[in-house]
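Here the complex is missing one protein chain, while the rest keep their positions.
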Amino acid sequence: MWKDHLLTAKQLSRGDVETVLDRAGEIAADPEAVRGRLDGRLLGLLFFEPSTRTKMSFETAAKRLGGGVVDMGSVESSSVKKGESLADTVRVIEGYADALVLRHPSQGAATMASEFVDVPIINAGDGAGHHPTQTLLDLYTIRETAGLDGLSIGIMGDLKYGRTVHSLAHALTNFDVHQHFVSPESLRLPRSVRYDLHQAGANVREHEDLSAVLPTLDVLYVTRIQRERFPDENEYHAIAGEYRIDADVLADAPEDLAIMHPLPRVDEIAPEVDETAHARYFEQAHNGVPVRMALLDLMLP
Amino acid sequence: MWKDHLLTAKQLSRGDVETVLDRAGEIAADPEAVRGRLDGRLLGLLFFEPSTRTKMSFETAAKRLGGGVVDMGSVESSSVKKGESLADTVRVIEGYADALVLRHPSQGAATMASEFVDVPIINAGDGAGHHPTQTLLDLYTIRETAGLDGLSIGIMGDLKYGRTVHSLAHALTNFDVHQHFVSPESLRLPRSVRYDLHQAGANVREHEDLSAVLPTLDVLYVTRIQRERFPDENEYHAIAGEYRIDADVLADAPEDLAIMHPLPRVDEIAPEVDETAHARYFEQAHNGVPVRMALLDLMLP
Partner (left out) sequence: MWKDHLLTAKQLSRGDVETVLDRAGEIAADPEAVRGRLDGRLLGLLFFEPSTRTKMSFETAAKRLGGGVVDMGSVESSSVKKGESLADTVRVIEGYADALVLRHPSQGAATMASEFVDVPIINAGDGAGHHPTQTLLDLYTIRETAGLDGLSIGIMGDLKYGRTVHSLAHALTNFDVHQHFVSPESLRLPRSVRYDLHQAGANVREHEDLSAVLPTLDVLYVTRIQRERFPDENEYHAIAGEYRIDADVLADAPEDLAIMHPLPRVDEIAPEVDETAHARYFEQAHNGVPVRMALLDLMLP
């Protein structure tokens, strides 16, 4: 039963996803109705690497439901520095909280931790692994703006390293979606992810150039191309410039194209886009609150 | 309307100041009466540089009103490190909170941020710029101890660099106050501030020596002279010693002289002063709570 722990987006069936998104929608429409839902409950926050946005969003969700948080703080100030194992840390902290939110640099950390505790664990990112609540808030935003069935989505930028992208692409295979992947050759989806999508029966195409496909899209999901991926600074600038969204690029976009981005952005979307009706990335970030409220509401006993 | 945002003390009319101080006084007299005022509300804390005292005071104020906080944490652990702009950060975090408290090393940061968000922003210090809630708690303390009209106040120490001093001096021009500035020549009020006070019709005199004016004062506001301002360690010690308050200095002080200090202090007020009835600096720090409670009460919808 997925409600014991939320470890990956893959564990969620289409029905599970819809349950969460429906509940999030109800909560967004009437947050007052769930205000005391977590009265007297505490959410344990274990962030073994920084993630302001995700952490604040979970904290907000818990508090909007009337609950509280206890935060392990940074690794530098924790028992981890004294050599404590993750298994021990979670077994101690489960005594303080009614559910744990875990962010960890090692892939598989949340799954491993879930074997040691009795309270629900929510994976808030495990290295190159999973970040299911990001996927859920992405799906929620897509559903609110364009609907999930019959959707044509472009996913652009760094498709090779992006955990967010892989997870979202997989989750979209539950719905009737055309997925267009747009990236430079060097940052294509990894073969394993393409295989996985193929196995799941996804309707997928890859492109090096956005312009051909842009007019057909309902949603364009942009991700950051990281400087660190390129040995050569000039090559980085050349490529980043080609995959940047600005007013010129959007001249050919459908009027109701929704542009999303997991944030933080650096240069990949020009500030002028913020003023247009296309920009949905701040709303997307804000949607993290009702989606996480829905999860806590569904998962906590 | 100032209640949209509180960016500088200058934006407050005499009437505005009195509204805040009156409300703070009511709250201090009966804190129970406002205990549920912020039930279910969250204050976003964005401290881009450390400021324990101010942050704790805002957090206490929010919680004493029944509200909560969501804290961005240190810059080192935030998306800022990934190159996110201040405008993006505040636009994301406004989705988590009902008002934002912003501390930032750059002058003008709060004003800039206020142009991007719909929730109220309170400036908790922007570099060499403003720190209006410090000014309000200073005014509140002065009013409680000596009254604001007909007041004779000495302001002593580092008058050149002190944001706190400039802001307080300006705010006092709304009232019938004699202001005596006491400092070494090298740390005089900057010309621009003197001009500003002159334009505002302030009643101002400058002194290098405290002794002549001390017997006439109702309040002496002491600030720290920072070692870093002096190229020569000996010169620093000579000057700091001359502007230090101890029992000897206070022998000539009026019996009901109130000594204030924005804290933290280092050596500029001797510990022996703490035991006297003159010492009002801890009470001054504590007054930050009712004053900030009053602001949140007035500013939050």
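Order as written gives the chain letters A and B; numbering starts at 1 within each chain.
The criterion applied here is as follows: a contact is a pair of C-beta atoms (placed from the backbone, for glycine too) under 8 Å apart; a residue touches a chain by one contact, two chains touch by 3 or more.
The structure displayed is predicted, hence computed values, not measured ones.
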* To do: Check each of A:83, A:201 or A:301 against the chain that is not shown and name the one that touches it.
  => A:83
* Asked: Of B:122, B:151, B:189 or B:285, which residue touches the hidden chain?
  -> B:285
* To do: Kindly state which of the options A:36, A:73 or A:190 is in contact with the chain not pictured.
  => A:73
* To do: Could I get the residues of chain B that touch the absent chain, sorted low to high?
  => 32, 35, 50, 52-53, 55-57, 59-60, 63-64, 66, 68, 74, 263-266, 271, 282, 285-286, 288-289
* **Interface with the unshown chain - residue positions in chain A** => 40, 42, 44, 68, 70-73, 76-79, 81-84, 87-89, 91-93, 95-97
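Keep in mind that, in the parts below, only the chains that are shown with their structure count from here on.
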* Structure fact -> Cα centroid separation, chain A vs chain B, in Å, comes to 41
